[in-house]
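Before we start, here is the structure in question, set down as structure tokens.
The other protein chains are all here in position, but one chain of the complex has been omitted.
For subunit A:
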Amino acid sequence: MVYSAKMLNDLSGDEDSVELEFESDSEFNDDEYGEGSDTSDELLYKNDKKKTDYLDSINQKESLDRKPLENGYENDGVPRLTYNCLTTDQIYDLVLLRLDRIQPIFDCPYGDIIVMLQKYGWSEERLLEDWTEFEDKVLISCGLKVAKQIGCSRGLQNHPDFLCHICCESNKRKSFRLECGHEYCLECYQHYIKDKLLEGKVITCMGCSLALKNCDIDAIAGENSSQVLMRSSIKGFIQKHSNHYKWCPFVDCNCVIQVNNISTLSEFPRFHLSPYVVCKNHHRFCFKCGLESHAPGDCQVAEVWVKMAQMESANLNWVLKNTKECPKCGVNIEKNGGCNHMTCQSCDYEFCWICELCWKGHGGGYYECTRFKKDENNGAPETKNSLRKYTFYYKLFSEHENSAKLDWALGLAVEQKVKALQENIGLSWIETQFLPESIRALIEGRTTLKWSFPVAFYSDPSHNLTKIFVDNQALLVGAVESLSQLLQVKEPQDIINRKLEFFNKAKFVESRNKALSECGRDLLCKGICIARTT
């Protein structure tokens, strides 16, 4: 899943505003879907209103405008996702824009509000709620107000000869202090701040809980260092709001997708496909589980499959051996000390290393975690057999993964070809669009194919539908390979001459892709494909 990020960029046109649709059987919608949609419509309406509000503020800065949906559904009642593709800096800019609006409420400097927002996990609502009730308490708890004024000025200080209590060196010339009077030399402060910048939490005075504002951080660690803190803080924000925001999982892609009509997301599993989104760099990924788009498998198939694949790799073996996933947010945690009371750095969840349950619940039954639990005994011959089956499918899976990588490279070459066609032969932009279209069809076909192997692996091989699925697989393989071959054609004139062939083959891949996806969905719906860990 390691694709180079930049591709098809110039070819995309206004692809950015994406509404994706999900193919579905008509029988599905008619009887299962019709009733519930009224209430959801209302919900969507609210969301859209919020969104237009929100977009007004973006438009001033950058044209990220998207058509607001009148209704979150296609005509046939299939839910659609509407989303924006943002970067962390854009999200931070949005927050700053919001700041302009809420600043009059607080009537204190921007720097202070940023500290408070950070402390409140960037949740304006919670902050405002607390603010209106106990303004002073909020200020003190956020470290913006000294409990007792001692008349110290804030900022850098110059001395002929200063003794710092942290490094115990005398004859320091520059130091820094806050209103609390705790003063330390500049080098120590820089050292102290350096690591904290990446943690994304409010940095306080070393001696008390008074907060360093962005201007202080810049004064100590140099211009723009507060930006580093803001960026990591916003990362925490995205992690905390992972229902609405997701990172693009592709390597070196820093896009964040923000879904607006999140309420429809829960309706997707009904269709047993991955509700995918496409980032600015044309990476398609499933918004629900954060993996690449994995139709025809559902999220569970993908998750179980990926876990299994990871177990094979020695590198991830280490992770499994030495780390555990935070039971709440899923971040991998390495235990580096003796204490079993773990606190997740990312979501502050406290849990027990041994039993992975909430630490609070350790009041009554904590012996449980030191007790030996019997493992389910697994028959050795069966394991061996299933391993062989797994290896077979895994090889197919990774081969198609590799091919997909090569297809991306091919896509870049196609980009060149399109330019050549436009310049040398004088074709218009629209006339060359069949090339990127075919590449897109190819890549989508390849991805579906790739994820169809896990589905096949977990399916009951004796069932008729599985056999049909495998046949469909073979047909898609044929279609994809023949299109892939056609795309190898280099001569520009030749390409033009074979335009119709391109068109036909791409359409064929698309229809085979759809057929395989639907077949996979049936397997999942009817319980023929069940993802298991062993």
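Throughout what follows, a residue touches a chain if its C-beta (ideal position, glycine included) is under 8 Å from a C-beta of that chain, and two chains touch if they have at least 3 such contacts; residues count from 1.
Here, contacts and distances are computed from a predicted model.
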Tell me the UniProt protein name of the chain this structure doesn't show, selecting from "Signal recognition particle receptor subunit beta", "Cytoplasmic tRNA 2-thiolation protein 1", "Ubiquitin-conjugating enzyme E2 1" or "Ribosome biogenesis regulatory protein".
"Ubiquitin-conjugating enzyme E2 1"
For the chain left out of this view, which of A:Asn224, A:Thr343 or A:Asn424 touches it?
A:Thr343
Contact residue for the chain not shown (choose from A:Ile166, A:Cys215 or A:Ile496):
A:Ile166
Given A:Asp136, A:Asp161 or A:Asp195, the residue that touches the chain left out of view is A:Asp195
Touch with the missing chain holds, among A:Cys152, A:Met206 or A:Ile496, for A:Met206
On subunit A, where is the contact patch with the chain that was removed from view?
165-169, 182, 184, 188, 191-192, 195, 206-207, 337-341, 343, 359, 362-363, 366-367, 369-370
